[in-house]
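Worksheet for the structure shown next.
Here the complex is missing a single protein chain, while all its other protein chains stay put.
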Amino acid sequence: MAKRKGRPFDLKSQPGFTQIAWGCVVFLYAPILVLIAFSFNANRSVVRWTEFSFDWYVAAFQNEGIRNAAIVSLKVATSATLVATTFATMAALATTRTAPFRGQGVAFGIINQPLMVPEIVTAVVTLSFFALVKQITGLTGIGYLILAHTVFCIPFAYMPIRARLEDMNLTLEQAAADLYATPFRIFRRVTLPLMAPGILAGAMLAFVVSLDDVIITLMISGPGETTLPIYIFGQIRRGITPEINAVSTVLLGVSVLLVSSFFLIGRKKA
Amino acid sequence: MSVRQEIATPAEADAALRAAIRQREREAFRNRWLLLAPAVGLIGCVGLLPLALTMIYSFLEPGTYGGVTWSFSTGAYEQFLFDRDLFDETILTFNPSYVIIFARSIFLALVATVGTLIVGYPTAYFIATRPRESRNLWLFLITLPFWTNLLIRTYAMLLIIRDEGLVNALLMGVGVVNQPVGILYTDFAVFLGLIYSFLPFMVLPVYASLEKLDFRLVEAAYDLYATRWRVLRRVVIPATRPGIIAGCILVFIPGLGAYITPELLGGGKKLMIGNMIALQFGTARNWPFGSAAALILMAMVVLMLFVVMRRSGRQMSHG
Partner (left out) sequence: MSSDDGLIEIVNVTKAFGTGERRFLALGGVNATIRKGEFFTLLGPSGCGKTTLLRLIAGFELPTSGEILLDGQEIGHLPPYRRPVNTVFQNYALFPHMTVAENISFGLEMLNKPKAEIASTVERMLALVKMSELAGRRTDQLSGGQQQRVALARALAPQPKVLLLDEPLSALDLKLRKEMQVELKRIQHETGITFIFVTHDQEEALTMSDRIAVMAKGNILQIGSPSEIYNAPAARFVADFIGDINFIEGQVVVAGEKTAQIRLPGGQVLTARASRPVEGPVTLAIRPEKVGLRHADDDDVPLSGTVTNLVYFGSGTNVHVDVGLGADIVARATAPKVALGDRVGLDLHVTDLSVLAE
């Protein structure tokens, strides 16, 4: 065969696509990297770099508003994650590995409903509903916020758990039944250990989604229920402070950490 | 029911079998719905029921300090098109401002969808043609922003496009302009922000359908004298249509209801539907009007999903 000059013909490549892909990554990450970089800037400016410092992190940590907001965020995200993951696990067990049943489509639609409605609609609709409930029962508190978060966390927790269960071989449970395990022991010894990575992944997504929520929280959170994103939102509207860069960087870091572990868990399975 | 009962005759065996079948069915039914009840019940009560309430609210009159007063009115829907005369409430004059907001929102969401498609498709194609190991890394890079805080990302965007931001600093540093270009608080800023927010929504479904593409089809097309461009246009793009449609929906719908992006990058002056709805429940204190607007937005989304699903459903049954 004759030697060819230059690069061999690549069937799959298309001109310019490589550059666009790299451009996308730069576009997606450049603003975030700038934000992170300037959170370590000693100067107030977000343009001119002077020297490296942790000053804004220290300032943020000493800011009582930020500390309280962080506590509220953690409280809401943890509670919502626990409840949503439990409910999603139960729902996933009911909707996978069975023959199609009457009402399956409806159940599936309801579970995924929070994903299909625009967030702003969910926000105002929930606000109206809670206002009415508060008026009738006179009950107040952070429970409303947790409840709202739980609802939109369920589909996010449900997805990876369901995927995990669908990948699982149904004969494993039959094998356990064949080896004299009662339904409860099948669940405890076989089903639960095998679906655990899915549950963990679901919980992580639920936590991240709850921690990052702005619109719904903005609409329904009462006084003293300011979460970190809401605090940041308020500050941005008032003017830009490097303190916010520091808090934002921390929040980004938490999300990135959790999502990275989610991907690692997912990869281990394969 | 005792399962250890003595079974002697075929009739007894038959009875025991029937009882066992019935019991298994009953247990399966009971377990299934007991397991589904918490999730379905909670979402039903806090997700679906309020939608019905909102429908009722949209036909009531606004309360003076927010909320509603319980008397029937179609005022909320009239308000979209008409203004009531201050002195004679029976005179209605056409007011296009809300229609304009809806049109603007649709326009911006559409442009953003096309924008994400133009940059997202090549990106997805590029990722799908990488070796398996680097493919996962690329996917991770594209997905990661989706899971980080939208508010913070939008804020980061704001930081670099404002007059004192990095983009203007660079432009002036190179000498392209000698005065900051006003990007922030324009439609272009909102457009940029929407693309920035929803780009992963386009890349992922397109990638999913490209990954399933059999590249032997591409080989066959080249074998039959197609050029690169024609391979793309005649083979690759038609085969990945479902992914393109899914991506467009996933970008258009949240784009239409966007709140944070126009709020921060449009400066709260260039309103989109999302901000308008929020406003009615905030300072404007017109809950019925806000409810009506939310329902109209919701209806638009449902209608679009319905049309797309029916069309793709029909294609499926033909394929």
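Note that the chains take the letters A and B in the order they are written out, and that residue 1 is the start of every chain.
Criterion: a contact is a pair of C-beta atoms (placed from the backbone, for glycine too) under 8 Å apart; a residue touches a chain by one contact, two chains touch by 3 or more.
Quantities reported herein were computed from a predicted structural model and do not represent experimental measurements.
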item: Among A:190, A:228 or A:247, the residue in touch with the chain that has been omitted; value: A:190
item: Omitted-chain contact residue, chosen from A:32, A:60, A:93 or A:176; value: A:176
item: Where the missing chain touches subunit B, by residue; value: 3, 7, 10, 12-14, 16-17, 19-21, 24
item: Touch list for subunit A against the chain that is not drawn; value: 169, 171-172, 174-182, 185, 189-190, 193-194
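Following the convention adopted for this analysis, only the chains that are shown with their structure count from here on.
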item: Distance between the centres, which are taken as Cα means, of subunit B and subunit A, whole angstrom; value: 16
item: Subunit A residues within the subunit B interface of the complex; value: 11-18, 20-21, 23-25, 27-32, 34-35, 38, 45-47, 86-88, 90-91, 93-95, 98, 101, 107, 110-111, 113-114, 116-129, 131-132, 147-148, 150-151, 154, 158, 205, 208, 211-212, 214-215, 218-219, 229, 232-233, 236-237, 240, 244, 248, 251-252, 255-256, 258-260, 263, 267
item: Of all residues in subunit B, those that touch subunit A in their complex; value: 28, 31-33, 35-36, 38-40, 42-44, 46-51, 53-54, 57, 67, 119-120, 122-123, 125-127, 129, 136, 138, 140-145, 147-153, 155-160, 164-166, 169, 196, 199, 203, 215, 218-219, 222, 228, 232, 253-254, 256-257, 259-260, 264, 273-274, 277-278, 280-281, 287, 290-291, 294, 297-298, 301, 305
